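A single protein chain has been removed from this complex, and every other one stays in its place.
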Amino acid sequence: MADLSENLIEIRGLKYSRGPRAIFDDLDLTIKRGEITAIMGPSGTGKTTLLRLITRQLIPELGTIRIDGVDISRLNMAELYQMRQRFGMLFQNGALLTDLSVFENVAFPLREHTKLTNRLIRHVVLTKLHAVGLRGAADMSPAELSGGMARRVALARAMVMDPDILIYDEPFVGLDPISMGVIVRLVRRMNDALGITSIIVSHDVEEISTVADRSFLLSHGKVAASGSPDELRDAPSELVRQFMHGMADGPVAFHFDAPGYEEQLLGRDSE
Amino acid sequence: MSKILREFYDTGVEFARTFGAFQLFFMRLLRHSPRILVSRLDLVIKQVFNSGSLSLVIIMVSGLFVGGVLGLQGYSNLARFNAEDAVGVFAAFGLVKELGPVITALLFAGRAGTSLASEIGLMKATDQLSAMEMMAVNPVPRVLVPRFLGGVIAMPFLAAIFSMIGLLGTHLVAVELLSVDVGAFWQQMQITVDIDDINEGIFKSFVFGVAASLIAVWEGYNAIPTAEGVGRATTRTVVITAIAVLVFDFMITALMI
Partner (left out) sequence: MQQTRSVEVGTGLFVLLGMGALFFLTTQTTGGDDFTAEETFTVEARFENIGSLRNRAPVAMSGVTIGRVTDVQFDPITLEAVVSFVIDSQFDQIPDDSDASVLTSGILGSQYIGLQAGGSDTYLEDGSEILFTQSAIVLENLIGKFLVNAGSDNDE
């Protein structure tokens, strides 16, 4: 029996590097059951990498990631696949399978993992598509969908196996305000109606503030700040203020590391 | 100087590593193949369609013209020895043992191999393979193995169709156009061509089918997941397949003679 403590996912002392650059160094992070947790940070701080670590698409160098108290780096292939069935993941651009119709995309996990009859599959798939408002698009191909619609289909697909944990990777990027509003509402509704734990990676401060229960701001491989959106907004840290208010210069410098400006313009060119 | 040596050494190690990874990848595909062939025949059929049926037009048109050229060349050269009747034998040997399997494999690399590599590369670049992983579906048996098997199954059929259409092309040119006696044309062929020659052609096209499909699937799966990376993977698929097919052709021919 899974230990139903408040903490669903516990990350302790996580270290991961790509090449010589450490992306995470001694990172601690806890995700509470039933909440919507946002993970924010400037581009390149490894937000997506963190998601891939949580779902063990990547393996950490040091530290542990526990889900319901189980260290996921100890799972074998079969256990891992079993664990992954508890996850639903929404990729940045939906990642719909291009050679299948919308209906078959949503039906895909059912066809691969269950022996349900066609009738039952049809029933489940149409219900999920209805929930995201796209029952009418069932016969379209993914190429015919707009960005927002593709993400909604992907959300229906992520929901189809009734996961405990839904992970959204940059769900708001490149959407028009209407589609964005639709997604925000869907995220909230899925979480509350189905008692799911949600993790959102994003840098859209506005949207996150309206939807998240708790946010973590990552910087330089560590958690720079955490708390509710309001707490973050009023945080004293300069970095947090720069990020939350979108200021061009601050601890994250506007200029990429370079030799002195004057020196380079006026100085001798290297032959 | 030592820098150059060092670079040579690194290239050598890298080559060995890639080659080893390629072998392991092949083993992985083979390990999943029997199960997929039995339980997911629908996926394999779809890929036979993609690699085979969709390549038919280019295979048949090319076969017709290659056969026609063999008819013209064979006739004009054999006529010097008053052996025009042997043009059927000449074309049959050429098509069944060499040109059929080899040209089919090269056309396959251009038509089906590139589309396999770019399709898989794009699935990778758009996170479709990761999405499958996250849905607890292993993409190797689900995506790669059916495509590999589809190519392996399609190739011998394509090569046979190429040879058949090629012979009809030779027949058209030699018999209808250059009035070689139709009886002599086919009978000389039947006396000389042995069933072993046909088998050699089938064996070759099977080997080429494995090589071409494997390379296409490998290049797609290992493509750098960007637009540029996928483009590079398709180019490499054609180049590497062409070299592999010609090298294998030489080795098999040398072994069979």
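When the chains are written out, they are named A and B in that same order, and each has its own residue count from 1.
Here is the rule we go by: a contact is a pair of C-beta atoms (placed from the backbone, for glycine too) under 8 Å apart; a residue touches a chain by one contact, two chains touch by 3 or more.
Values in this document were obtained by computation on a predicted structure and should not be read as measured data.
Enquirer: For the chain that is not shown, enumerate the shown chains it touches in the whole assembly.
Expert: B
Enquirer: Would you mind spotting which of B:T114, B:S163, B:N222 or B:T237 touches the chain that isn't drawn?
Expert: If we include the chain that is not displayed, B:S163 is the one touching it.
Enquirer: With respect to the chain omitted from the figure, which of B:V152, B:M189 or B:A223 is a touching residue?
Expert: Among B:V152, B:M189 or B:A223, only B:M189 touches the chain that is not shown.
Enquirer: In the whole complex, what residues of chain B lie against the chain that is missing from view?
Expert: 42, 45-46, 48-49, 52-53, 56, 92, 96, 154, 156-158, 160-161, 163-165, 167, 186, 188-195, 197-198, 201-202
Just so it is clear, only the chains that are shown with their structure count from here on.
Enquirer: Using Cα averages as centroids, what's the distance between chain A and chain B in whole Å?
Expert: Taking the mean C-alpha position of each chain, the two centres sit 42 Å apart.
Enquirer: Inside the complex, what are the residues of chain B that reach chain A?
Expert: 119, 122-123, 126-128, 130-138, 142
Enquirer: Given the complex with chain B, which residues does chain A contribute to the contact?
Expert: The touching residues are 52, 55, 57, 81-82, 84-85, 87, 89, 91-93, 95-99, 108-109, 112-113, 154, 157, 161.
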